[in-house]
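Of the protein chains in this complex, all but one are displayed in their positions.
Let's look at chain A:
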Amino acid sequence: MPALLDRQRALRDWVLAPPEAGELPPLPNASLHRDNTLGSLAAVLGDTFPVVKRLVGDACFASLAQTYIRHQPPSEAPLLRYGGGFPAWLAGHAVGRQLPYLGDVARLEAAWAHAYHAAEASPVDPNALAALGDAVEDSVWRLHPSHRFVTSPWPVDLIWRANQVDSGDPAVDLDAARAAGDSHVLLVRPAAEVLLIRLSPGAFALLMALAAGLPLGTAWDNALALDAAFDLEHELTGLLAAQVFSGVELP
């Protein structure tokens, strides 16, 4: 008589086997368990990637999800992080090649899920910042721990916004949006809501340098090197208002 573990492994392998393998179920009514397992994991992916689901439609997403689940089943019991490999997998799938922005939209949604579940942090104290004076040049700025950057040749933030439930389904013209160059999106959750902030190339360079631990003076140089007209005061005003930073330190 097989041990319980052997039976569990046999059932798992059968549930995850490609449907065309046509193996006989190891237990009576095992197909009920298989359909519920695949169905509930597909629902998890649908909750994490609602815009991808909306873009391709429910039936297509169910098919994609179940193929992905068989390819990369969960590796841990909590499912909050499940689907981390979905964007890269999707980009290589036939549907992802047919809709070439789809993989990047999925990356944006994965970043959104990360930001949503990231730890809390208090915003930087504005008075302490102003009190630094010109020493601020050497200061190192900490970005909020929930932050993620997504860069894409496609206007992924426009596509994301157009596919929110209350957006009214506006059309998105990819050619017009791509003429403006790459999209740099910052995702951050300083309070209850995840913010999607479209960054100018200069602001992106500034934040990438700050996120890498470089001092403000160097980060500013990076931004100016990319965009000679970069307006630090204007950009910092917006970023501080959005509470993107959680700390500033002098080395």
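Definition applied: a contact is a pair of C-beta atoms (placed from the backbone, for glycine too) under 8 Å apart; a residue touches a chain by one contact, two chains touch by 3 or more; residues count from 1.
Throughout what follows, contacts and distances are computed from a predicted model.
Only one of "Phenylacetate-CoA oxygenase subunit PaaC", "C4-dicarboxylate ABC transporter permease", "Putative membrane protein" or "Thiamine pyrimidine synthase" fits the UniProt record of the hidden chain, and that name is "Putative membrane protein". When the whole complex is considered, the residue among A:W14, A:F86 or A:W220 that touches the unshown chain is A:W220. Only one of the listed residues, A:A111, A:M208, A:A223 or A:L236, touches the absent chain: A:L236. Touching the missing chain, out of A:A10, A:V44 or A:I197, is residue A:V44. Listed here are the chain A residues that touch the chain not shown: 18-20, 31-41, 43-44, 47-48, 53-64, 66-67, 77-80, 93-95, 97-102, 113, 116-117, 119-120, 122-123, 126-127, 129-130, 132-137, 154, 159, 162-163, 169-176, 178, 189-192, 216-217, 220, 232-234, 236-243.
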